[in-house]
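Structure first, commentary second.
Note that one protein chain of the assembly has been removed; the remaining protein chains are unaltered in position.
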Amino acid sequence: MCEPMNNPRHNYDVLVIGGGPAGLAAAVCATQARARVAIVDDNFGPGGQIWRGEHRQAKSPEAAEWLNRARVKQVEFIGGARVYDQPEKGLLLAEMFDGALELRYRKLILATGARELFLPFPGWTLPNVTGAGGLQALVKSGLPIEGKRVVVAGSGPLLLAVAAYLLKRGAEVALIAEQAPLKSLLSFGLGLWRAPGKIIQAISLKRELAGVPHIAGCWPVAANGEERLQRVKLRRGRKTWDVICDYLACGFHLAPNVELAIFLGCEAPDGVVLVDEFQRTTVPDVYCAGEATGIGGLELSLVEGQIAGLAATDQWEKARALFAKRRKLQLFADLLNRTFALRDELKTMPQPDTIVCRCEDVSFAQLEKQPAWRAAKLHTRCGMGPCQGRICGAAIEFLLGWRPESARPPVFPVKVRSLIQDITPTAGEGK
Amino acid sequence: MSSRVFDLAIVGGGVVGAACALEAARAGLSVVVIESGVIGGGATAAGMGHIVVMDDSDAQFALTHYSQQLWREIAPELPGDVEYEECGTIWVAAGEEEMIEARRKAGFYQARGVAAEILDAGALAEAEPNLRRGLAGGLLVPGDGVVYPPCAARYFLERAQSLGAQLRLGRPAVLLGDDGVTLSDGAFISAGVTVNATGAWAPLLTPGIDVLARKGHLLITDRYPGFAQRQLVELGYLKSAHSIGSDSVAFNVQPRKTGQVLIGSSRQYGPKGPKGEDDPKVEAAILSRMLARACEYMPGVSRLSAIRAWTGFRAATPDKLPLIGPCPGHERLYLATGHEGLGITTSMGTAKLLVDQLLNRRPAIPTAPYLPSRAYQEAAHA
Partner (left out) sequence: MPETITLLINGRSVTVPEGSVVSTAVALSGATVFRRSVTGERRAPLCGMGICFECRVTINGWPHARSCQILCRDGMDVRTDE
């Protein structure tokens, strides 16, 4: 006989999925209405990606502020838990290492954040080629990087933050290669007047990174090495050259995590969750805040999270009071996304035999033969592996223009036993 | 638009339509296949790809056995992504009552020249160590196989195209007339004979035929090579395939060539969505029952990593036999549908019987049990 899943039951007024800035802000604001609030996150501590590990020791004042407020307001944090199914309205299932959890809620706030956008190029599957945020996360989790030579490449402000972090941890950052053209970066710099806090950040980053070459209009064309990465070939204009390195931290900006929202029925055209002014999705009682509604940076996530938390607990006036600030930050977000838009030349990075789907080893040539996503999935297995297109999906949309389809359960791979409902319901629980 | 008249227009690019196209092209007919979506994208994509000999009726046996031999003949030329493998089936007996059934089944197969071997409890445990202790035994049918159906459908179509068959992708057929097919954009394709091979959607194009959509759930895991060696099916499976009314599940586990484990099976009529359409949503309760059933036979399944669940719609007929042949009341319309859970297996036999009837060739097995007119004759006699 197989065991029924371990079913501790949890009932919340407001359930927040994602413990990054947006989720923390939402949860804290929801507690202002004396709601019973919990945050669910697959990481072991709150903070999401940007504040990873800072619950033990905060590095930035905002992290300290929000993590502390969440603690003080007694927001329950359920870590190491990944949501994978919604068997009925008002009930989510999350899997932990030892079993599954039933989470009941009246209002749901999705603060699922974003992931890095990966683009394939020859050799990108070699060990020690990682995402930019990916390498930062790995180092924060204990990967030794002191004395190692790192090339940081791809696109987005994340590259600078990663490079600065790696330097602090004793790595040698050989260079930062940003695909956006120099003139875009200069406009971005000029556009920072809209967000004075960002200018200070930018200046301090510039100081930290003094001595590290920062090259615009530059991107990787190949990663090479026997058994692991040994060098990267970069291109700028017509010039290509090799850089010897131990790690290539490469990510092309961010893509919103919308799988759970889509699974729950939220409309998400163009790959971002659609929300109204109160951060309400198209599904009743489901809100969404932060990068999942569109990449916009830390401060916008914090404001959106606050509005969602306030709206979910009917604190409408307080929510409205934040609209102006959100509007301003959205202008910055628009500038951000325009600046780091991916150039067409990146579509020439993959060669015919470059692997695009890493789970199933499907090459670019195999994909190009297919007419659309579903045909590609069925006939090449692309996107049918455990990551379910989370790594290759955005790349394929960029390279071939195909929009991924709706999500089927489980939203994330889980043990089979997590899909088997209780054999004996507890007394008093109707189903 | 082309004013060409095809000998044969096949509506439906699933494994059945594709097999028919190949057989027709081989026989020298000019063929066009009309597929609105993805080749092999319907039940072909959803199903298990089990190539199995069934014994629940003489007619079912004849068709599945004939088809299995045709699969075996074509096997050497199938490309790698079709993943054809003759892994065999073990029909698992949970108790003594089912062992009696297993022995009856063995006798049936052996009398008809199909290799079948009774396994006692010890032999079963040795053959499949991940089955739970305490099962009574089983029946091994080593000649059964598995394939990956969407690639098989694609391969059949590619071969058919190499013999001159045409493909019209992307627009659904909306009308099957006496002299051809009208597509959704108004385009008309002239054909001497039209074949409705659209599976569970067949009644949309040919109203009145007795085909109902029978929903099934499946789940696939990550790679666990060696977890199961053969397709494993409980002997109670037939109860599920036969029961008409209630929602039922049965133990049915398949090792894929990739090492992934495919878990089924379930059968339901309905539920319907808001517009009366068949609702493809994965139902947590049914999935749970199906997986629980699988765990009853193979406890280790509970710890496997489940990557994805999905549903599909089988085309079910009242007597469990497909419709292969001329459609009563229509001049030049043939049916190749109603295969329920045996579409992959019997696709090749269906293709032969269809073309045999079109060209008045002598069929290898009697076609009478599968004629669409049989249902109407029964109705006339009722």
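Going in written order, the chains are labelled A and B, and every chain counts its residues from 1.
Following the convention adopted for this analysis, a contact is a pair of C-beta atoms (placed from the backbone, for glycine too) under 8 Å apart; a residue touches a chain by one contact, two chains touch by 3 or more.
Owing to the predicted nature of the structure, the values given are computational and were not obtained by experimental measurement.
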item	value
Residue among A:F44, A:F278 or A:F398 touching the omitted chain	A:F44
Touch criterion as defined above, residue of A:E62, A:D85, A:E102 or A:E116 at the omitted chain	A:E116
Selected residue (touches chain absent from view) among B:E101, B:D179, B:D222 or B:D247	B:D222
Among A:A33, A:L167, A:V243 or A:C387, residue touching the chain not depicted	A:C387
Selected from A:A33, A:L91, A:L126 or A:V283 as touching the chain missing from the view	A:L126
Chain B residues touching the omitted chain (full complex)	222-224, 258, 303, 305
Hidden partner interface residues of chain A, rising order	42-44, 49, 80, 82, 97, 115-116, 118, 125-131, 133-138, 141-144, 227-228, 355, 358-361, 385-387, 390-391
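Everything below uses one rule, namely that only the chains that are shown with their structure count from here on.
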item	value
Euclidean distance of C-alpha centroids - chain A vs chain B, Å	41
Interfacial residue positions of chain B with respect to chain A in the complex	37-41, 45, 81, 150-151, 154, 169, 219, 221-222, 263, 282, 284-285, 287-288, 291-292, 294-296, 299, 301-310
For the chain A and chain B complex, residues of the former touching the latter	1-3, 85, 87-88, 371-372, 374-375, 378-380, 384-386, 388, 408-410, 413-421, 423
